[in-house]
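Have a look at the structure below, then the notes.
Note that one protein chain of the assembly has been removed; the remaining protein chains are unaltered in position.
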Amino acid sequence: MTATLEYVRASRWYGPVIALNDVSTTVGPGVTGLLGPNGAGKSTFLKLAAGLLAPSQGEVRLLGRPAWGTPALYHHVGLCPETDAFWEGMTGLQLVTALLRLTGFDEAECGRRAEQALDSVALLEAKDRKVGGYSKGMRQRIKMAQALAHDPQVLLLDEPLSGMDPVNRRRVVDLVKRLGREGRTVLVSSHILYEVEAMTRRVLLIHNGRILAEGDVREIRDLMDEHPHTVSVRARDPRALARAVVGAPHLLSLTFGADGEWLTLQTAKPDEFYGHLHEAALEAGVLEMYSPDEDLASVFRYLVPR
Amino acid sequence: MNAAAAGPADAASDPGPGRDTTRPLPTVRAARAVFDLSLDAMVWSRRSLMMALLLALPVVLAIVYRAVLGRLPPRVAAFDFYGNIVTYYYLRFALPVTALFYATALVADEVDGKTLTYLITRPVRRSAILIGKFAAYVATTFALALPAIVVSFFLLATAGGWSGIGARVGDLFRDLGVMALALVAYGALFTLVGVLLRRPVIPGLLFVFVWELLANLPGYMPRLTLTAWLQSLIRHRPPQEGVTAIFGQVLPAALSLQVLTAATLLFLAASLWIFSRREYVIEE
Partner (left out) sequence: MPIYEQTYRRYEARAPLRKVRFWPITREALRLILARRWFLGLLALGWLPFLVRVIHIYVVTRFPEANRVLPVDGRLFGQFLSQQLVPVLFVTIFAGAGLVANDLRTGAVLVYLSRPLTRRDYVAGKLLVVLLLNLFLTLVPALLLYLIALALAPDQFLKWELAWIGPAIALYALVLSAVLGLLMLAVSSLSRSARVAGLGFFGLLMGLQTVHTILREAFDRPEAAVLSIATNIQSIGRALFGTAERTATVPWPWAALALVALGAGCLAVLRSRVRAVEIVT
């Protein structure tokens, strides 16, 4: 994977407070979720990537050049900031057009691109209304529009779904996934896990200014030996299933559900266990099976101490 | 792992016709775009209405002067009254306050409004942003202040009739030039103050209403003020200035122009340098 964004032992502090602590990582094309609790360092990580801050130590490189102090990079970068702030007296179209002019497009091209960007976030009908009169969801979408309008190669989105209704959330999630498939580098910062999960399986987990884990959610989960995997199975004859699997290696525990249909198993090696379970499944009449702790929320919960 | 070089954009992102994506926008073009963005917000705002009233107040004074002229004998002639307005009202009060009002806000407004992020994440040099905003400040303040001075002049210079007006028009152009220079010089100074300090208003007020009083002192002290250099460029000498009549200095006009120009350029250069290097952490 070619790295678009590169952190090399990057640290950033504000006075005595270390916001980002000796971080080394790369982010390449596709969608990557940047996760962490409040105060973890996500905003600082994103601001360093966006060139809004200089690292106190180390390097942050975007498209091979230092992110800080290289204005030419912004031809290729679109930032959707978290703050809800605009020039309220401007219309949606005026705002996006004005910012496009600052990106070097001529007047005709500015108008065309602005309308295209507004259309992609379903704001075309409201383009001539003042931003001051927009709802929260519309304000969030206009932020997305100004980030996308100049067709950047890199998109940095800070809480992009905040304040959006379910319909527009879906729209933006689909848009982000499409941008990732096109080969753009999209870094999405959020603390709403199911939203990030809807967009990507590739995550970067931050806590206390350090990277806790990075990569595919499932791969991270598989590496977490100290947290056994839970598998819930519904079968016609759960006791027969239990008899068949109780001798399986790496089975740690087994619990019957109160309703008499469900069986909850815990194992240290899920892949091996699934193979063993497969053999017993037909005999016991397995109807349904899922793993409640292989999602992002579980990974997050296990990794981030309370 | 190889870092991707910032070369031509891939097929997913189209740079657009005639657009060089390897360099920032040319400064003039970028400044022009920022100028257009800022001018609208500056002109069509409630604060500009307030400033317009402040700057147009002498027009009301001039009307009042002419209205009561027949009933109350004034202590000063109409043209001298105009001179008082130019010296006391505009030069010592209204123009510095106008400059303080607008110039300290050039960056501070964007920071307080949290919109600075949009500007500094565009492919433009930061100096271009400040140049564009300063140009918008100059355009706005000129549009608000200079017409009011012209109207005041004609109301008062013609209070005794239109004869002799031709001889006075030269003074009008001189005054307009000095007022414009005052707006630019104070504007550059307060732009620097606004870029340097988080809370520039009180230091700015202290400068205008305390430091600039040094212009009334004897010796070398007045040369440390902008007021003394500006006052030396206008011809009006209000008749009753109290202690200023004893200590007031008139500095050479050519030297005043040079000093004011140099000071303006120095303040602007310092502002550009600081703004280009400063990190702005927008609180969320």
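A few notes on this one:
So that you can tell them apart, the chains are marked A and B in the order they are listed, and the count of residues begins at 1 in each.
Simple rule for what comes next: a residue touches a chain if its C-beta (ideal position, glycine included) is under 8 Å from a C-beta of that chain, and two chains touch if they have at least 3 such contacts.
Keep in mind that this is a model prediction, so the values were computed, not measured.
From the options B:54, B:116, B:130 or B:260, the residue with contact to the unseen chain in the full assembly is B:54.
The hidden chain makes contact, of the residues B:21, B:104 or B:271, with B:104. Contact with the undisplayed chain is limited, among B:43, B:165 or B:201, to B:201.
Touch with the chain that is not drawn comes from one residue among A:65, A:130 or A:191, which is A:130. Contact between chain B and the absent chain runs through residues 46-47, 50, 54, 57, 61, 64-65, 68, 72, 74-76, 81, 84-85, 88-89, 92-94, 97, 100-101, 104-105, 108-109, 112, 199-202, 205, 209, 238, 240.
Operating definition for what follows: only the chains that are shown with their structure count from here on.
Chain B has its Cα centroid 47 Å from the Cα centroid of chain A.
Chain contact summary for the complex, chain A toward chain B: residues 1-4, 6, 14, 26, 43, 47, 50-54, 61, 63-65, 71-77, 79, 81-83, 85-87, 89-90, 98-99, 101-106, 109, 113, 146, 150-153, 182-184. Considering their complex, residues 1-6, 9-10, 12-25, 29-30, 33-34, 36-37, 40-41, 44-45, 113-115, 117-126, 279-282, 284 of chain B touch chain A.
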